[in-house]
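All protein chains of the complex are present and in place, except for one that has been dropped.
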Amino acid sequence: MTDSILYSALLLASLGVTAGMVLYVVSKKFQVYENPIIGTIEDILPAANCAGCGSPGCKAFAEKLVGSEDISDLFCPVGGNEVMREVAEILGKEVVEKDPLLAVVRCQGACDVRPRTTEYQGPKSCAISSLIYSGETDCQYGCLGDGDCVAVCKFDAMYMDEETGLPVVITDKCTSCGMCAEACPRDIIEMRPKHKRDLKIFVGCLNEDKGGIARKACSVACIGCSKCLDACPKEAITMKNNLAYIDPAYCTLCRKCVPVCPTDSIIETNFPKKKIKKVEVDKGMEVKSVNLVNHA
Amino acid sequence: MLKTFPKGGIHPAENKLTSSREIKRLPVPKVVYVPIAQHIGIPAEIIVDRKDKVEIGQVIAKSGGYVSSNIHSPVAGTVTKLDMIIDTSGYKKQCIVIRTDAKNEANFTETVYPLKKKIVLKPKEILQRISDYGIVGLGGATFPSHVKLNIKGDKKIDCLIINGVECEPYLTADHRLMLEKTEEILVGIQILMSALKVPRAIIGVENNKKDAVAAFKKITATEPKIQVAALQVKYPQGGEKQLVRALLDREVPKNGLPLDVGVIVHNVGTIFAIYQAVQHDLPLIERVVTITGKKMENASNFWVRIGTPIKDLITEVGGLPEGTRKIVNGGPMMGKAIKNTDVPVTKGTSGILVIHADEASRGETKPCIRCGECVTVCPMGLEPHLLMNLSEKGMYKKAGQEDVLTCIECGSCSYVCPSHRPLLDYIRFGKSIVKNLESSKN
Partner (left out) sequence: MDTPPIVISASPHVHSDRSSKQIMYDVVVAMIPAFLVSLVVFGINALIVTATAVVSCLLFEYLIQKFLMKTEITIWDGSALITGILLAFNLPAGLPIWMIAVGSLVAIGIAKLSFGGLGFNIFNPALVGRVFLLISFPVQMTLWPTAVQNNTTLADAVTGATTLGILKEGLQFGGTMTELGTQIPSHLNLFLGITGGSLGEMSALALLLGGLYLILRKVITWHIPVVVLGTMALMTGIFWLGDPLHYANPVIHLLSGGAILGAFYMATDLVTSPVTKKGMVLFAIGIGVITVVIRLFGAYPEGISFAILIMNAFVPLINKYCKPRRFGSKIKAKIV
């Protein structure tokens, strides 16, 4: 009896020792030298592997940071200035500070304001449906609603609002990696600077059609009337191809452009409640702000 | 045993409802919308302006490069505006809008062009005219014909193939053209043979058009250089590579052209357009369009001016049948569903298919059961189920290695898939990404 216990214990022990030795020898023999700084840098990086920096993952970015002489054009949008400062300190290289960005959805073509004139059948992917035609509505610039941006977001910072059929960015979770903007075949998502208290003003439309056509396709479309141009005291608004654009570099968030817009296509968020004209937009805004509060 | 291509292929219900309907002339529309991108390649450049008076056949947009084509005014009238109109691509594209002037029109419509057999032009002049007169492949691909006919370097052509296969279900435009313009097409073939100095030509026709085969056989009896070949009915035999394989047993190399195996393939419609251009000095301003659908009682074939809104055609046959839920520009296998009936007829419009609600919707997508049907029917020897998986998962590089780019988008895989999987949708998507990746590499 004791013999057999002893025997099996010995057998197992010797097996373990042999295996351990083999493992040790192999790991020594095939060890690849890696600059230890790469590991240190990788530890600082957010480890989200979101590819927002342009490298396929955090490790690749760390290698790039260590490998390049000049890292002033490299930036980790998720980690932001804080992480980049730390990286710069370790590597002794210069980094450029950047303002934190936030993804905004520049389309408010919800189902009730932008009628669906056709029904798309096929894989639920904006990239695929945009290959075959301009989308279910008559607006060929707006959101397709198949959620490629939501699918690509690695931080659960986006979801599709079932009521409006549009994607919503959860501000607090957005890490400004920019993958959603890249995934959108319509370039609806723009990375805009983040303001305190999450104040935002931007034109929620990308329709370049002439006013009448744009309006017919979507009642909250920018019709290119230029009224906001005159209202803006800082000349932050430009008009190109029947479409207004508010340049965040000049915009002071004064909100003068918002009330003059006849189609309510300029979106303001998180400002103290004031003059919001139309009921439908009000509703849309409320939905958004409620969600923002929820996740705050 | 009739010839056909060996690997793959399917037999969808033919539904050639309009094969006995003579081609009628559609009344000239009041307004035409002429897109400037009607062919594969660079869009043409507009050379007219608002309020310009244009003559029928006048060049209104000039070829924008080598792989491009002139566009001619299909009507006599006045340019009212240059506008953005949704075309068959599903997107708004630049169009020239022309209001027709009825007086000038009458002369053209009533002119009768008698058969003209004698070829006067020299080969060079013929090729120049094909290029100038805006001829593109009328089978549906709309590849500029002059590019196809430009034989560079040491390439030798020993056979001209005339594509009269029309393997798409429903469509009968080519079939009717072959029956009604048999002799003109023969002259067209001779024109091309003399221009290219090809020793022989083969007309390939699927055997569901026995009358067309007989008609060609009759008139080519005295022409030893021109053969007529009846082919087994199998989709997609109208694909160039499949047709060359079926008729000559030559396999066009991967990523190659029929030119690489000494062949040029042209559609019968293109041949007729070439005949018109060379013999009667007429640019490509009209084409045969089949308008058809199971519920459409007056389905028929029409001579339609380029730029005619599809709704004019639909009105002519009595409007859309009740319960229509899909309108397709082209045949059911490769045609594109269009957004509305304002879309104009272009050089590539071989038919308008109106689909009833019963058949308009796709089946519910189920998991792949790896039955291998898609692999069996793929005429290019690809594995559609694998390609779909790869492009769904974003493995584009691997998809490229699995030859996704050689897919001819015939749709046979999606057609047979018992699980109704959107194979071609994903493959097409994968193709577009792989193409971008490759072009960015170069």
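Lettered A and B in written order, each chain numbered from 1.
Following the convention adopted for this analysis, a residue touches a chain if its C-beta (ideal position, glycine included) is under 8 Å from a C-beta of that chain, and two chains touch if they have at least 3 such contacts.
Just so it is clear, the structure is predicted and the values come from calculations on it, not from any experiment.
When the full complex is taken into account, the listed residue touching the unshown chain is B:Cys378, out of B:Cys378, B:Ala399 or B:Val434.
When the whole complex is considered, the residue among B:Tyr33, B:Phe216 or B:Tyr415 that touches the unshown chain is B:Tyr415. Think of the hidden chain as still there; on subunit B it touches residues 7, 10, 12-13, 90, 156, 158, 169, 241, 245, 248-256, 261-262, 324-328, 330, 332-340, 353, 355, 357, 359-363, 366-372, 375-376, 378-383, 385, 403, 406, 409, 411, 414-416, 418-420, 422, 424-425, 428. Within the complete assembly, residues 115-122, 128, 131-133, 136 of subunit A touch the chain that is not shown.
The criterion applied here is as follows: only the chains that are shown with their structure count from here on.
For the pair subunit A and subunit B, the distance between C-alpha centroids works out to 42 Å.
By the touch criterion given at the top, residues 84, 86, 89-92, 336-337, 339-340, 361-362, 392, 422, 425-426, 428-429, 432 of subunit B touch subunit A in their complex. Those residues of subunit A lying in contact with subunit B across their complex are 117-118, 121-123, 125, 127-128, 131-134, 140, 209.
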